[in-house]
Every structure is written in C-alpha cells, then in structure tokens.
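Notes follow once the structure below has been shown.
A single protein chain has been removed from this complex, and every other one stays in its place.
Labels A and B are assigned to the chains in the order they are written; within every chain, residues are numbered from 1.
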Amino acid sequence: MTTELKVGIVVLISIALLFYMSVRIGKFGGLMQQGYELKVNFENVGGLDNKSPVQVAGVEVGQVKDIKLRKYHARVTLIITPGVKIPKDSKAAIKSFGILGDKYLEIIPGQSAQHLKDRDTIENVTAYADYDELFDTVSQAAKSFGRTMDDLNSLLGEKEKQDIRSAFQNIQQAAGEFKGLIADNRDNVAVITTNLAVASEQFQPLVQKAEATFSGVNEIVQGVKEGKGTLGLLVKDDKLYKDASQTVASLQSISSDINQGKGSLGMLMKDDSLYLDAKETVKNLRDMTDGINRGEGTLGKLVKDPTLAVEAEKTMKKVQKAAEGVQEQTPITILGTIFGILF
Amino acid sequence: MEETVIRVLDLYKSFNSHRVLDGINLEIERGKITVIIGKSGGGKSVLMKHLIGLMKPDRGEIWIDGVEITRLKERELNKVRRKFGMLFQEAALFDSMNVMENVEFPLREHTSMPLKEIRRTADDRLREVGLLGFGDKMPSELSGGMKKRVGLARALALDPEMILFDEPTSALDPIISLTIQDLIKETQMLLKKTYVVISHDIAGMFRIADKVAMLYEGKIIAFGTPEEVKKNPDEAVQEFLRATGMPGFVGGGV
Partner (left out) sequence: MNSVVAPLRKFATEFGAIWLLFLDTVYWTFRSRLKLGYLFKQMEFVGVRSLGVVIITGGFTGMVLALQTYYGFRKFSSEGMVGATVALSMTRELGPVLTGLMVTGRAGSAMAAQLGSMRVTEQIDALTVMALSPIKYLIVPRVLASLFMLPVLTIISDFVGIVGGYLVGVKMLSINEGVFMARMIKYVTLDDIYNGLVKAAVFGVLLSLISCYKGFNTKGGAEGVGQSTTQAVVYSSIAILISDYILTSLMW
C-alpha cells in the first residue's frame, strides 16, 4: 500500500461518514424524503414542526414534511417510509415525548385490511388530550357551575342560607386543606405527572359527566325561574340539603385522609378508590339534580338573600384560587381535575 | 594573478562571553585548495559556518564573489549559497532518506535533470567514495566513516563552484583516507573548483593543499603555502606541527 493510497482511503471514509451524518441530520432534505405522502387535518398543531417524527407504536416511520393553514385548520403532510402500511381506519394524534418533550405525530393503527395510499388523508383524528385543554374544560365547568350557583342562590331562604353557608364553610375548609396538602406534596409532583397520562384519560369521561350534571342543574334553575315545579313540595323535603352536606362531608373525609398521611399522593393516584370516590360524588350530585328535577327537595326554603350569594361567590373564588395554586405547581395535578369535577 | 573569491575581514564572534573568533582576516583564492588547521574547539567549524551564512558574526565582513553576505536577507543569501557545497563534520545526512536519496537530493531540488541522469550521477559519486551498492541503506545503518563519505558524495553531487569540507578524512582508516584526499585533489584539479578544507590530518592535507591557514586563539596566525607555513617561526605553529609527530617537518627534529 502506498502512502497516497492509505491517506486516500482514510480521507474518503471520513468524507463518506460526514456525508452520512449530514444526511441523517436531514438538512440535505430531498435525499431523506423517500416514501409516500399522507395528509392529516388538525384543529391545532401547536408544537409540531417540519421534520417532526411520525411514529407508529413508538417506532419512527417517517416525518412531517409540511404544515399548511387551510380554512383555519392545519393540514399536515407526512412522509411515510416505504413498506410501512397504514390501515385506512388509523387514527392520528399529536403527542409529546414526556411532559416537557417535543411533539411528534403518532399514528394509532386501525383494524382495516385496506391500507392508505399515496396522498390519502387520515380521516380519524384524536383530539389531542392536551393538558392545557383539559384545564380549559375544567375551568369552564367550574364557571358554569358558578353561574348556576348564582342563580340558585338568588332563590335560597333564610334558614337554608345558614345551613348552606356552613356547608360552604366546610367546603372552604376542605379547599384550604387541599391547598396545604398540595404545598406539602410538592416533591411528589414529579411522581404524579408520571401517572398523569393514565389518570387524565380516566378523568376525561368524568369531566364530561360533570358538565352534563351542571347543565342539568342549570336546567332546574331555569325551570324554577320560569315557575315550573311545585315549591310547596320542595319545602317539605330536606333531602337536597342532606345530600349536599353529605357530599361535603365525604369530600372532607377524603382530604383529611390525605392530610393524615394515609399514603402519598402517588399512591393515592395509583389507587382507584380516589377515582371511584370522585365518581361517586359526581353521581350523588347528579342524583341531587335529578331529585330536584323530579320535584323533591328543599327549594321551598329558598328565599332571596344577597348576602348568601356574595358568600357563595367568595367561596367559588377561593376554590378556583386553590385550583390555580395547583396549576402553578405543575402543568396539571390530579387534584385540580378533581376540584373541577366536583364543582 | 590569484583571484580572491572569499575574503574575511575582521570577523568577531562570541558565544555568551566566550570569544571564539577574535578578528579573523583571511583570503581564499579561486581554484585553490585552502586548508584550515587549528586545535580542537578552536573555532574552525564556526568560521566555516560563517562563510556560508549559517551563523551571523558579531562584527566584521565576509565577501563572497564581491557580495558582502553578513547583512544579506535569506533570499539573497540563498543565491550565494547556490555556489556552495558543504560537508558537515558529522555528515548531517537526512536520516529520513536512504543513501541514494541523500545524494540525489540536491540534484532533484536544484536541477531539471531527468531522473535517470540524476540516478547515474549519484551512482558515480557513490562509486567515487567507495560506497557503490550502499544506496538502499539508511544513514542509521552506516558507520561514522561511511556517513562521512556519503556526505562527501552529496557535497560533490552538484559540482558547485566552492565546497567547504569540515574534516573530510576524520574517522576514516588510512587507506580510505588517502583515497578521499586523492578524490578531493583530483576533482579540484579537474574542475578548478575552490575548496576549503578543515582538517587535523596535517600530513595528508599538506599533500593536497595550495594554501594553509592556521587558526589560533581566534586569529589566523599563519597563512601561506604549506612550505611557507612549515617555515613559519611562530611558536604556536611550530608546536602544532611538531605535535603531529611526523618526520620531515621543519624544526620537527626526529
């Protein structure tokens, strides 16, 4: 081997490696983009970039080629590696590598025997279970409940005012305890977030349920306003009041349980019982509204009282603050979700 | 009608506080062999390095072919150097090259001879110094005397106008020594070149020298034909000649 040959071989190898690395980094664009194209329409692609990876079951199968705005929707064009077959009924979702990580596009393969071809569109899009969005839903629910409460309060009577006031004070206390609890458990937040994905998916239907409940309450109030139902009947019945205070008591017992250190938050989160408790609570709430709908309850006792309304609003604000406190500590905590659902 | 080709005027050189050259005045004639003798450590090699611009004097002038070289820039100095060949005391062979490449080197770099002719010339030179067939050896594989002869072959390769020999025959056995003396004398006679030779081999060098200069304590204390130098009354000269222990020298009563 001559000197020139040896040098030549080494230099050529290094040039080949440099070329390979440059191509892999993908800034030589055209060369990398082999494969067929698929299109997906999203409401929102925030965080997704050109060259963001496309994965199926965690395996990269292509990348985002192009993102364009179309009728206020985002039209994403993907390049899929040849040989990777995507069933027709597959779903597309934007996900992220961990809480802080980058976004990528996940294709959840469907069952269909037919496969998408070049330039086809993936029709099923899973609305991205965005944590921010989840919070939005929760706070919207909370607001609508707040409105409902306002309307309701305008109908409350003198004695009930006292009872409900004490009930709200209990809630307030519970909220305070929650707040302290969250502060105490700052360290566990990391652990919580790990469990979050699972939990949030579980809570999604719960939130919807809660919303349905609130709209039910709204309906009642609307009905009462419009003069439907028999107020006399409602007066004789203490069930609503009892249900309400029972709910508060159970909420309190959960929080004091947590406070007393029965397991760390992480454990509680893994524990389905909390989830079940929450579900139960919502169910109770729904029972209550159903009861009101059916004409049972305490509405006869309801008298207009502005002070009670003010009190109720204050309480709501505090509850919301507590929820915000949770929000500040982490993009989302399970407790925030619980609060949202319960109120 | 001798023509002076190298003229040294009042040359001084010290290393730190050690004065080596202390006002040298010397004239070297074109087409002659000038032998410089003197005791070891006396400054002969230093003087020779001044002649070719490897060392800069503290003071004094050196004229070569009418050009004063001590203040020349490297570029002009190189023009002067092109007239010279030099054999270093320790041969200074390039140890990354084999013997043949060493001898070929000046030819390759300074002539546009075809490769074949370069090879032939180098072969000739190696034959003259008795090392034909050693072309493939590396300098580290040679003895001191062999290195010396390769160095000699390299100095002769370009047939320069002037050659400086720093002890060409030291480290050689008497027979090869004689061959080398003859080689120097013959090439010089044939080509009418100017040779400056440093040597301790007084007997040998007096045989081929046209002029002899004796360096003593930083000065040239004797200069002339070998006969003139032999008759020089200076005690230092006489002592130096006597010390060779050779019969037939003036004053050197056997």
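We adopt the following convention: a residue touches a chain if its C-beta (ideal position, glycine included) is under 8 Å from a C-beta of that chain, and two chains touch if they have at least 3 such contacts.
None of the values given here were measured: they were computed from a predicted structure.
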Inset, instruction - Would you mind spotting which of A:Asn41, A:Gln55 or A:Asn170 touches the chain that isn't drawn? - result: A:Gln55
Legend entry - Hidden-chain contact residue, picked from the options B:Pro106, B:Pro168 or B:Gly218: B:Pro106
Inset, instruction - Determine which one of B:Leu11, B:Val46, B:Ile62 or B:Met86 touches the chain that has been left out. - result: B:Met86
Inset, instruction - For the chain that got dropped from the picture, name the residues of subunit A it touches. - result: 3-4, 6-7, 10-11, 13-15, 17-18, 20-22, 24-27, 51, 53, 55, 58-60, 97-98, 100-102, 104, 194
Inset, instruction - Quickly run down the residues of subunit B that touch the omitted chain. - result: 49, 52-54, 74, 78-79, 81-82, 84-86, 88-90, 92-96, 105-106, 109-110
